[in-house]
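Apart from one protein chain that is not included, each protein chain of the complex appears where it belongs.
So, chain A:
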Amino acid sequence: MANHAHTVLDILVNNHPGVMAHVTGLFSRRAFNVEAILCLPVADTSTSRIWLLVNEDGRLDQMMRQMRKLQDVYEVTASAEHTKVFADLASVMSSESNQSMAG
């Protein structure tokens, strides 16, 4: 993970079953790994925001276009700044797992 430049795709989607499969399918068919996923409903809960931590890659532009074409996707943007959130989460997760192993 450390060797690559990362970015975060910020995707606003409908909040209903199957949407995640549509989005991640675009990655799996290209054998393109998603490093981390974060998904939370937006205030009114009819939509959700998905954050995908991915490697910077020449294919991303095309994939973002394909994503915008999905009926359940409203917006896609890429933002390298959000990667920090994942780094923070990583430290939370690792301290959690250290604790549970200790317990």
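FYI, a residue touches a chain if its C-beta (ideal position, glycine included) is under 8 Å from a C-beta of that chain, and two chains touch if they have at least 3 such contacts; residues count from 1.
By definition in this document, contacts and distances are computed from a predicted model.
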Response to the item:
Complex minus one chain; that chain's UniProt name from "Acetolactate synthase", "Peptide/nickel transport system substrate-binding protein", "Cytochrome P450" or "Carbohydrate ABC transporter membrane protein 1 (CUT1 family)" is "Acetolactate synthase"
Discussion item. Give me the chain A residues in contact with the hidden chain, please.
Written reply: 17-18, 21-22, 25, 29, 61-62, 65-66, 68-71
